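Every protein chain of the complex appears in place save one, which is left out.
This part shows chain A:
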């Protein structure tokens, strides 16, 4: 979407936290060339709370002006050696010509030092050598100059699927690469938004928060010890799953198309920090265990290895599900009795000449 300057002409001035019109924009430099699938980029286009166009065109009050350099939908597409080259923005940032900027990294970071030559992943070419500039080299060049570094998706945050056991690239997350205690020059830790892919609104919301923080209208973004925004990742899947009632009653699905609790069929929801069943996937629609898809824990640092084979019952679930099975059977029976009682209307709802509601009629 290139820079949004041209699209911000008519923004109303004033109001609390509103940025001045002549203010330099905050640049967002997006590197999608980690070991990635671009799924987090694509997912963000599904966000509606807020949407990308609302962020880019300052559709919320007090958002600072931004210029986004995002490969997925960027207008610029000129040749490296000519006009309007997309990659030039990254060289400008390296030279200190754009400030401030937020660096967004998508995809895991391979270990480039385990091989004699070549590259596992690159982003743009080095004009001196004609060889690709590796993604880790870009992080080395840009992270020290960035206002904040944001890792989008479980690959960039913790390594994810491409860091699976047996992988040839030695992949890792951005905090593994830069250090978990790393802080930007502005004192902001790496901000991790996990998910495979990210839940669209989760990322849009985090980005919006950071922009408000940059505009001076929000305090330091609250993150947990795995660098996740606490308001998004504070609860477990199970705590927000509408099938938990079946769990409590010890009523478990034995086939994947059952509407009951999937914990015996591979759902890891009780121990996974993620808000998808509570929030839905987009505009409240979709999800995982709430709609029949076992939770494979795709937001977690231990993903995927700690959760495979995905379709086996989690070992911890065996004990708790058995306990719930005993207790739940009794509860279910008692509820069944009550349910019959409340499934009937009171006896005074009827036709006829007599009023039996208990009202003393004056006529």
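Assume a contact is a pair of C-beta atoms (placed from the backbone, for glycine too) under 8 Å apart; a residue touches a chain by one contact, two chains touch by 3 or more; residues count from 1.
The rule is short, and it goes like this: contacts and distances are computed from a predicted model.
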item	value
"Biotin transporter", "Multisubunit sodium/proton antiporter MrpG subunit", "Hydrogenase large subunit" or "Protocatechuate 3,4-dioxygenase alpha subunit" - which is the UniProt name of the missing chain	"Hydrogenase large subunit"
Option from A:123, A:203 or A:233 whose C-beta touches the chain left out	A:123
Residue, one of A:215, A:235, A:271 or A:308, that touches the chain absent here	A:308
Those residues of chain A which, in the complete complex, touch the missing chain	1-7, 25, 32-33, 35-43, 45-46, 48, 51-53, 56-57, 67, 71-88, 91-92, 97-98, 107, 115-125, 127, 130-132, 160-162, 164-169, 171, 196-197, 255-259, 262, 276, 281-283, 285-289, 291-296, 298, 304, 308-312
